[in-house]
Each structure stands twice: as structure tokens, then as C-alpha cells.
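All protein chains of the complex are present and in place, except for one that has been dropped.
Chain IDs A, B and C follow the sequence of writing; residue 1 opens each chain.
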Amino acid sequence: MDTFVMRHLPALLIAVPLLAAFLMPIVGGAGRVVRNAWVVLGALATSAVGLALAWKVLAAGTVLYVFGAAAPHVPLPMDSGGIPIRIIFQVDALSALMVVIASLSSLGITIYSLAAESRQSGLETFYAMLFLLVAGVLGMVSTGDLFNFFVFLEISSLAGAALVAYRVDNGVAVEAGLKYALLSTLGALAVLTAIGILIGQYNALNLATLASRMQFTTLDKIALVLLAVPLAMKCGAVPMHFWTPDAYATAPSSVTAFLVVSSQASLYGLFRILFSLYGDLVHFSWATFGWFLIVLGVLSMFVGVTMAIPQKDVKRLMAYHAVSQTGYMLLGVGVGLAVLGNADALAQYGKTAMAGGLFHIINHAMYKGLLFLTAGAVFYRTGTRNLNKLGGLGHDMPWTMVFFMIGALAIAGVPPFNGFASKLLIYESVFRFSPFLSIVAMIVSILTLASFVKVFHSMFLGPRRAEFAAVREVPVPMLAGMALLAVFVVAAGLAPQPFVDRLIQPAVEALVDRAGYIAAILGGN
Amino acid sequence: MRHVLFSAILLLFFGGLMYLAADLPFGDPPRTDMDDYFLRTAQEQTGANNVVTSIVFDFRGFDTLGEATVLFTAVLGVGMMFRKLKEGEEYEND
Amino acid sequence: MKMTKIVRTTADLFFPFCLVFGLYVVVHGHLTPGGGFQGGAVMATGTALLLVARAYDDVTGRIRKGAMKVCEAAGLLIFLCAGFSGLFAGRPFMANWIARDGALFRTAIAHGPNAGDLNTAGLLPLLNFGVGIEVLGGLTVILLYMLSGIKEEKKK
Partner (left out) sequence: MTSRLLLALPFFTVVVLIVLGLAVMLSKRNVVKILMGLSLMESAVNLFLVATGYRHDSVAPIYTNVPAGPMALPTVQALTLTSIVIGVATSAMLLSFAMVIYRKYGTTDIQKIKKLKG
């Protein structure tokens, strides 16, 4: 049994959540307990398959899986003259990192949502949609086929938009869902046009084949713009971040925690396009695109945190902080891309900058997810997200307060937690690249700390308020979900080195090694 | 001001895409090796006369699974929007 | 929103033929242009025709939402189980493992134009049928939901 499952892991990675989603309407009819059991079973199975796949990739190198061929590991059929013709999943170390993030986060938020959404109606549809969002994100990060990436991008956009509009909230959530879906569909259309340009010229859909045939004609530059702009928009980079606060604030808290991972999957797509598809050192002007990411990053950092200070809705405040933290990832990887050309600068600080950026992706997914879950816990008990109306909850909700402190200190980059580990990597490497950027990053970090101290004070400290007399700690599933994420936040903070060596360093090597990415499919089978 | 901005975006788009229209050769695609493989082997490998259906369901069947999922997502989404809400479920945005 | 008697009777008369033609397009998907999605869409136009011709209430008797949801879930599960069957035949997910060796849906055909033999193409007819049902059920359920939305709007 073990070899059978291990051999077909990439297929099960998508098939299990889809099966869970398709059977949900039927299982849902059989009552609450059966439905919750099915949801927990599906979430555990998906996370187990995801972590097993990531472990297999980190142990044995890139995993290839060809759908529908004679054998799972043979990318090039004998009579095809050396071109891959089917859909191939190429899970390298970078995809494995993203699969780990999606697996951990989806397990935590599904357990959390068992209690958090128990008062809502239409829960079968909610859980089916959640499984589809998880399947869409897992597909986006592990596929090696450009059109397959578009299909999974569309699944996660539609499922995300429907989940944002789930609570309806007298039309406010539906408005946020409509705007998110409209922007995502426009972005997907641009990606589809770029696919049309690439297949019109190179008659290939596999990312490795396209990369090997890329000649950087003007059409390819138009295709690059049509690919990079929508993906940057969907990961919440500043000039196009308007949908993020609305969508994150009105979605149910467990969904918001996973929308963070879904936008990081778009960030992964942006890096995959820039590094693996277009990253050829001779033609590709890596300096300009490095600075494109850096400018995007610095803008996101600064605008995000300055817009966050005046907010009084706690989830909208956290959404702006999510935009500003995305800036750190863009800055880290942007510095790496900017020095991709000269080898010594890359060896000195380029790789550490990218390691910092990638490490920040997983850290941010964990502590931002934790913060959104604590905001959801407060909303579950008090029924409001308005900071002016909250206060004195620390007395009755001690665990939520502890989890909020862990998340807030982590996002501000305070030492014992994981935020500090990745931000330190970014500070020291970006400082060698250009001191000004590093100082901006530090200032933004201090502003983040200030903002979260204010939120902590207005939510948990102060005298116990009369209207919250009946407030007590949240049910166990919510605490379990938060604990799962908090354990990672503390563990990665206290001992970051094993995480960096085992998970992040191979991902950086995989991202930079374009020739290896192509050789895995075209080189030899 | 709004109209100037929008017309600027439209002109930019029009110019970029006009180049695209003029540059991509219509009628004789530069490379056709993958498609020739499909045309050559579809009948023998999948047994279907309609090569497009053999691609949709056999060579790239996984895309079609994703696409059926997209349709299923849309149906769930529409169902979610028109469900009967319990009273007090909606949070009044203060 | 009830049409005149003439429109209603012709719609009732035309509905079965629409379904049969849609089924024809689905079943012959691997021979003639068409397939699961196109055939399902043709069948869904049949049900849409009924919904337009008749008022919402007396249509829900004939096209029940529950039946259409089962239709849709069944189509999806046929598709997914066909994918899983590839795994148990020792080949990767979504493999067309019953093509080309003789029995039901398996007669091999040579390269080149031919008159088209229905008993070919391995899993394709099954997948076509699954997707056809799913599109029929899905589109009809969307129409029924939207009509129920309009009906509620009128009541207010």
C-alpha cells in the first residue's frame, strides 16, 4: 500500500480534496456530525498527502507526474520526438515549500471553522467550496503546465470570491465578492491572452518546454507583462491592492486566513514565471525586473502600514498589514533577482535575500493566519469587529489573548518568533545591496509593532465592559486551529536554522536553477 | 479627469495589441510539432476520430476535470447566494 | 410570467426532441464535432425552453432541483472514478486504459479517414456521458436558482 500511494502522490494531492468536495452535498444531507467527520477526514487526508509529497520531494529531488501516460514518471513518450505532450506535474523544492504552507494552513483553518461557522446556514456548500479553494491552491503551486495553472487559478479565484461573499452581510460581503471576482476574471483573461501568444509562437504548454524554446521576441515581452501584472494584482501588491482590505474584512475569518495562502500562491506563480520561464541570464533583463519587484515591495510595505494605522475595523487593519508584509517577500526575492547576473554578489547576499523572502512567505502565512483566527475568535464571542467597541477581553479570553500576542510579536519581527528570523535575513542581505531599502524595512517593522500594540490595548486590556459580561473562551476546535499555527510560529522562531537548511535553501536553489528545471523534463527521463 | 485616464489606458492597450495583431503570423503557425503528434497518433492511441475530443478527455483530461470543477464551483456559488439565511446571521457593518 | 398556450404546447412538444438531440451530440462526441459540454448545453437549452415558456411554479413539478443536483453530482463522480480507475489499472491518474483491446468501446482503429465506428475510444464515451449529465444538471440548477431569486424579488 505504501508504494502505491507514494507513487501517485501528486495525483492524490488534487483528487482527495476534489473527492471530498464532490461528495460534500451528499454527505452533508446526513446530519451535522457526519458532515463534520467527513470534513475533518478530508482535511487530514489532504494535509497528509501534501506533507508526504513535500517530504518525498525534499528527500528525493523533483517529483514528476504525467497524467494519463503509460507510466507516471516518463515525461517524454518514445514516439514524440522529445516533446512532452501531456499535463506534467513538476513538484520541485519551491513547490514543496508552498505545498507545506497550504497543507498546514488548510488543516488549521478547517478545524477552526468547525466551531467558528457553526451558526451559519448552508454549511455543506461552505465546506465544499473550502475544499475546492484548497484544491485550487494546491494545483496552482504544483503544476508544470501553463494552461493547467490558468485553470487552477480560475478555480481558486471563483471559490475565493464565493467564500468572501458567503456571509452576504446585507450585501456588503457580496459587494466585496463581486469586486474580487471581477478583478480575478480580468486577470485570468490577461493570463489567457498570454497563453495564446506563447502557444501561437512555440506550440507548447509545458513550462519547461516553453522555457527551452523562449526567444524573447517583442511578443514574449507583451506576454510577460500580461502574465506578471495580473499575478502581482492577485498577490496584493500595492498599485492593485484595493480588493484586499474589502475581501479580507468581509470573508469569514477561517476563509481570510486561507485567502492569505491563496494570494501567496499567485506570488509563487509570479516568481515561477519570472525565474523559470523568463529567467534566462543572457536575454532577460534581470536588473530591471529585479527593481520592478523591489519598487513593488517597498511601495507595498509603506502604503500598507500607513493605511493600516487609522483603521478601526480590526480585520481591515490586519488586511493592510498583509499587504505590507507581502512587500517584504517582494523586496527579498526582488533583491535576489536584481543580482541574479553577477555570481559573486548573488553568492554573497543575493541568495540570503531570496532565502529571507521565501522564509517570510511561510512565516507570514502562519502568523497572519493566526492573527485572522484570533480576530475571528473575538468576533465569534462579541459579534463586532469595531476596535472602539471592544475592550477588556483579556480577562475572559486568556487563550485568545496569548495567541494574539504570539501573532502580533511575530508580525512585528520581535526576536523569539518566526517573523524576526526571516526579517533578519532580509535586513542583513538588503543592507549590503542598498542600505536605504533596509532602513525603510526596519521603519515599517517598527510602525507595524506600534499599530499592533494599539490593537492589543484596545481589544484585550482595559476594564471588563458591561456588554461583554457573557463573553468566555472560544470552543475547543477554534483553540486547536489557532494552536496548530501558533506551534509553527514559535518553533520556527526559536529554531529557524533547521527550517532554513531543510526547506528554504533547496527552494532557493530550485528557483534559481532554470537549467535544472528544464532538464528535469527535456534533459533525460 | 476620469475620461482622460480611461482613454489613455484604452490607447495604450490598443497600441500594444495592434503590434500583437500585426506580428503573429495568421494562417501558418511557426511550430506545429505537438499538434502534428496529436493528429498522427490520436486515432491509434485513444481510438477517437475527433482529435479535439481525444485531447480534451485523454491527452489533457486533467484540464477537463479542473473545468468540471469550475462549473461545480459556479453552481455552488449561485446556490450559496440564493440560500435562505437564518435571521440574525448577517452582521450589520457598524 | 406565463406565455400563451401556443408557446407552452410547442415548448412541451419540443422538449423531448431537444433532450434526444443533446444526448446524440454527447454519445457521438468522439466521432463527430461535439462531446460532453456541447451536448450537455444543448440538453440544458431544452430545460431552459420549458422554464421560459412556463411560469416558475408549475415547472418545478417536472424539473425538480433535487433530481438535477443528483444528476450533476453523478456526472462529477463518474468523471472522478474514471480518473481513479486509471490508478487501479497500474497507470497514472486520468489514463484511458481500456482503449485499443477489443471488447466494449475498445476496437482499435487505424490512422486516416474512416466512416466512424461508435464502439471505439475506451473511456472517452463514458467521460463524455459523465460531463454531459454534469453540464445538464449544473446549468439547470443555476437557472432554477436564478428564477427562485426573481420570484422572491416579485413577492417583496
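Simple rule for what comes next: contacts are C-beta pairs under 8 Å (C-beta built on N, C-alpha and C of every residue); 3 or more make two chains touch, one makes a residue touch a chain.
Predicted, not measured: the structure shown is a model, and the values here were computed from it.
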For the chain not depicted, the shown chains it touches: A, B, C
Positions on subunit A where the hidden chain makes contact: 147, 151, 154, 158, 161-162, 165, 168, 170-172, 174-178, 181-182, 185-186, 188-189, 192-193, 195-196, 199-200, 203, 205, 246, 249-250
On subunit C, residues whose C-beta touches the chain left out of the figure: 31-33, 35, 37, 112-116, 135, 139, 142, 145-146, 149-150, 152-153, 156
Sites on subunit B contacted by the missing partner chain, in the whole complex: 6, 9-10, 13-14, 17-18, 20-22, 24-29, 32, 34-35, 38-39, 42-43, 49-52, 55-56, 60, 63-64, 66-67, 70-71, 73-75, 77-78, 81-82, 93
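We adopt the following convention: only the chains that are shown with their structure count from here on.
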Length of the line joining the C-alpha centres of subunit A and subunit C, rounded to whole Å: 36
Distance from the mean Cα position of subunit C to that of subunit B, given in whole angstrom: 20
Inter-chain centre distance, subunit A versus subunit B - centres from mean C-alpha coordinates, in Å: 23
Per-residue multi-chain contacts in subunit C, two or more chains: 76, 80, 83, 93-94, 96
Residue numbers of subunit B (touch at least two other chains): 41, 58, 61-62, 65, 69, 72, 74, 79, 81
Residues of subunit B that touch subunit C when the two form their complex: 40-41, 43-50, 52-54, 56-58, 61-62, 64-65, 68-69, 71-72, 74-75, 78-79, 81-82
Partner subunit B, residues of subunit C touching it in the complex: 29-36, 72, 75-76, 79-80, 83, 93-94, 96, 99-100, 105-112, 114, 116, 120-124, 127-128, 131, 134-135, 138, 141-142, 145-146, 148-149
For the subunit A and subunit C complex, residues of the former touching the latter: 4, 8, 11, 15, 18-19, 22-23, 25-26, 65-72
